[in-house]
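Complex shown without one protein chain; remaining protein chains in place.
Moving on to subunit A:
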Amino acid sequence: MATSSVSKGCFVFKPNFKKRKISVPIGVNVTDHDLTFRSLTEVLQNNVTPYVVSLQAKDCPDMKHFLQKLASQLMDCNVDVQSKEKEGVQVTQKKIHYSMDSLSTWYMNVTQKTDPKIPRKKRTPSQWQSPPVVLILKDMESFTTKVLQDFIIISSQHLHEFPLILIFGIATSPIVVHRLLPHAVSSLLCIELFQSLSCKEHLTTVLDKLLLTTQFPFKLSEKVLQVLTNIFLYHDFSIQNFIKGLQLSLLEHFYSQPLSVLCCNLPEAKRRINFLSDNQCENIRRLPSFRRYVEKQASEKQVALLTNERFLKEETQSLLENLHVYHTNYFLVLRCLHQFTSSLPKYPLGRQIRELYCTCLEKNILDSEEYASALQLLRMLAKDELMAMLQKCFKVFKSSSEKHFGNTAKRIEEFLAQFQSLDAEAKEEEEDTSESQSKGLQKTDLYHLQKSLLEMKELRRTSKRQTKFEVLREQLVSFIDSLVREYLLLPETQPLHEVLYFSAAHTLRQHLNAAPRIALHTALNNPYYYLKNEALRSEEGCIPNVAPDICIAYKLHLECSRLINLVDWSEAFATVVTAAEKMDANSVTSEERNEIIHARFIRAVSELELLGFIKPTKQKTDHVARLTWGGC
């Protein structure tokens, strides 16, 4: 991570009498930043210096506040180190007007005192007499330039007594440093640039560690993964939120799927199968994937599976084991395929492994056009590219401890060896042709020359058809194809996949990425959607007059422009409601009924106000203003 490199970086380059400054460009508006900076602070505190202070722009409108914040935080973190021995002093110090002088004298005191007590950390090089003070400015862009400039100039004067390292968090581009600080100031700094990892890479890591592994049995179906990555890519770029989504899907899976008890590591699952109740066995039998599996079996076995609990449990155990093996193979082959396709031109199968994974989960990859074109492209690759891919692939297989992939690894090794030997052969061949050419040149006879030329042409045509390299490449491609064909099957084809795969994408979207406005709109426009009463059924865009009051009031208010006359509104409302009541044949006196209707209108209007559709206005008497623009 960026953090560790930061702490290293500030030791490697150390020009004298210059403050160093480290900028960490990070994206804008990502919720993970706090986490990043917190871990950075922790790492710094553990490895470099106890004096780590982080400031935010909103706390420091001017120099005075800046210094005050700096001093109070600095002394706080020091107090922690010294086990709060001087708390009384601390309080009185708060009222002192801080200056750089007082800070540096304080620093001298502290370091002299602590020096004998705290043994130097190993990693702190000897140039540092005492641990430096690290100041983190999380959002450099929003600081006032004046404050920054002044602070840098002042503290550069005190650098001898008060070693300071600044860390700037930059959201835009590193150039902003020079735009904020004039040359005179920025020349006082020794700038070192560090780039934090892009959040996409974090996403890849998370997926790699959590999903593309057999270590955790829980898996996401294609749609769920799609929803989560889309929320990530289109909404917030926040790993935290992505993990929240993962947590929620985990929660939903265990909450809603009764067979999720078996969603644990293999030995444990096998143990649990033995304790399954009759009911749970019945659940297994009801799984669609299991039923499909049963239908494929011989009739005796079918009967046994459906009636005999013992037999069912044994079968389930073996099926789960198969599922486990399937996943191990799946991910290996997936990674292998990714090695081959990730660097193809135009990335037909995506640059990231998650894109490939999504495609594989979505449909049978063999049927997809992208796969066909990827193979086509593979057939056109040059030898060194293929070799590099093979190397990586070989590493992937080597790293897995699975036995039955030994063969595959061997095959790949063979391929590698063959490609290498091609080099030598090609040289020989070349020599051959040059020999023949020289032979042909010896004879000056026109007839012979013609003949030999023809021969050469013939020879070249045959060899053109398939050089050795091409044959080998063809073999390699078909080998990969066979791997994919064998192992990258859809998870849906596997019996008992429901146990491990969470597929309710819509609940996930509902709870993470809700649309309250649309829900409100639907409820007001189409009450039948919620209240399944036949009286409310209507064509799109209109509502029956028996609908709830608020719906009618809402519908009527849509007909108005900016301002709504309350009298007109209430009359219109009364017209609609009276018509509805007539059908009910209510026998109340008309005056009272009018009163009631008016009261209902008042209620509906104040509810609409609460919902934020209208607000009272003084522009005209007895009018309300609409707050939504549109919605016809």
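The criterion applied here is as follows: contacts are C-beta pairs under 8 Å (C-beta built on N, C-alpha and C of every residue); 3 or more make two chains touch, one makes a residue touch a chain; residues count from 1.
Here, contacts and distances are computed from a predicted model.
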**Item:** Record-based protein name (UniProt) of the chain missing from this complex, from "Phox homologous domain", "Origin recognition complex subunit 2", "Gamma-secretase subunit APH1-like" or "NADH-ubiquinone oxidoreductase chain 4L"
**Value:** "Origin recognition complex subunit 2"
**Asked** So which of A:Lys223, A:His327 or A:Arg354 would be touching the chain we can't see?
**Response** A:Lys223
**Item:** Option touching the unshown chain, where A:Leu248, A:Cys281, A:Ala304 or A:Met387 are the choices
**Value:** A:Leu248
**Fill in**
The missing chain sits against subunit A at residues 29-31, 34, 223, 226-227, 230, 234, 236, 238, 240-241, 244, 247-248, 251, 255, 505-506, 509-527, 529-533, 536, 538-546, 548, 550, 552, 555-573, 575-576, 578-580, 583, 595-596, 598-600, 602-603, 605-607, 609-613, 615-616, 619-624, 626-632
